[in-house]
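Here the complex is missing a single protein chain, while all its other protein chains stay put.
Which chain is which? They are A and B, in the order written, and residues in each are numbered from 1.
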Amino acid sequence: MEILLAAAIGVLVAAAAYLLLARDLPRALLGFVLLGTAANLSIFAAGRIGTMVPPLVDQGERALAADAANPLPQALVLTAIVIGFGLAAFTLVLIRSAHDAFGTASADEMDEAERPDETPGPAAVAPAAASPSHRREAA
Amino acid sequence: MHASLILRVSAPLLLWVPAVVSLYLLVRGHNAPGGGFVGGLVAASGLVFHAIARGQAAAMQVMRAPPAAWCGAGLLLALCSGLLAWIDPAAGYLTHRWWFPDLPVTLPLNTAFVFDVGVYLAVIGTITAMAFALVAEE
Partner (left out) sequence: MDVFFFQSLTLPLVVGLAGAAGVALCRPALAARLGALCAVICLAAYVGMAGAVTTAQSLAMPFWGIPSLGVAGGLQLDGLSLVFALLITGIGALVLLYAGRYLQGDPRLPRLMVLLLLFMTSMLGAVTADDVITLFVFWELTSIASFFLVGYDHERLGARKAALQALLVTGGGGLALLAGLVLVSIVAGTTSLSGIIAAREVVLADPLAMPAMLLVVLGCFTKSAQFPFHFWLPNAMAAPTPVSAYLHSATMVKLGIYLLARLNPVYQDVVLWQDLLTWAGLLTAATGALMALRETDLKRVLAWTTVTALGTLTLLIGLAPELSATAAVTFLIVHALYKAALFLIAGIVDHETGTRDATALGGLGRAMPVTAAAAALAAFSMAGLPPFVGFVAKEIVYEAKLAAGGMAGVVASVGFLVNAAQVAIAGLLSWRLFFGPLRPTPTQPHDPPKSMLAGPVLLALLGLLAGAAPSILGTWLVDGAVAAILGRPADVPLKLWHGFTPVLALSVATVALGVLILAGWARLGPRLRRAAPLDRFGPAAAYDRALAGLVAWAEGTTRAVQHGSLRGYMRTLLLVTALAPLGVLVARGGLALPEAAPVDPRALAFLLIAAGAVATALARGLFAAVMAMGLVGFGTAIVFLTFGAPDVALTQFTVEVLLVVILATVLIRLPLRARDARTGRQRASDAAVASMLGLSVALVLLAVLASPFDPRLGDWFGAQSVPGGHGRNVVNVILVDFRALDTLGEIAVLAIAAFSVLALLRGAGRRLRTGT
């Protein structure tokens, strides 16, 4: 079972990485979400899997039954899922803002819009002006 | 955006059923699957569907207060639930306290539940704030 799950997680990670490398940011976001899912599954698997019994103490008992699932990774993963959603939503807003500002959702084109020697913005001028003086100083 | 007829008709159902289910999940969460996170998510998804079906204004009206206020209230409640721990000066912050008053029905009063309600409210606030912001019409 574990071997199969590890293989599935491997495929998931590979798909996530492939999407992260895409040119358009929405695809990268999907990759981001898949990577989060893969991480959650890995944590879950690392706490050992196999049993179907949830970590609930039976009525009248004081301790968890021996065959119950490990509760700790579940607590970790549960919050991680919600936070992952928050992160995805935040990224989505960023992508939308960037799209509104640059008129594109392609990472490569946004990079060109930021290149200092082509479109000098206030942030881009400073390093460009600083570097020649460095060179003079050192030479 | 014009929601489909099916969505518009089923909207009240999609709002109130999750709301009730979410409260049920919240209350029983300490002893059975459920809790503040899950409950909050279910309630929030009902509100998000409502916003998609009937518009953001309608959903906001159901919520009465802006999502950010829900979020803040939840955080504040969770934050304050830990203060009662200091009845016992030796106890750490967020050490929950339990009282079992002598009543005909078992009614465990405890600060852990208050904390979970804080989580519930914060999750509702967070998710709806983000979702409304994203699905809102320009």
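Simple rule for what comes next: a contact is a pair of C-beta atoms (placed from the backbone, for glycine too) under 8 Å apart; a residue touches a chain by one contact, two chains touch by 3 or more.
As the structure is a computational prediction, the values presented were derived from the model and not from experiment.
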item	value
Positions on chain A contacted by the hidden chain, ascending	1-24, 26-27, 29-30, 33-34, 37-38, 40-42, 44-59, 61-64, 68-72, 74-75, 77-79, 81-90, 92-94, 96-101, 105-108, 110-111, 114-115, 135-139
Interface residues of chain B (partner: the chain not displayed)	1, 25, 29-38, 41-42, 44-45, 48-49, 52, 67-68, 71-72, 74-75, 78-79, 82, 93-94, 96, 98, 108, 110, 112-113, 115-116, 118-119, 122-123, 125-127, 129-131, 133-135
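The rule is short, and it goes like this: only the chains that are shown with their structure count from here on.
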item	value
Separation of mean Cα positions, chain B and chain A [Å, integer]	26
In the complex, chain B residues that touch chain A	31-33, 37, 41, 123, 126-127, 130-131, 133-134
In the complex, chain A residues that touch chain B	54, 56, 78-79, 82, 85-86, 89-90, 92-93, 96
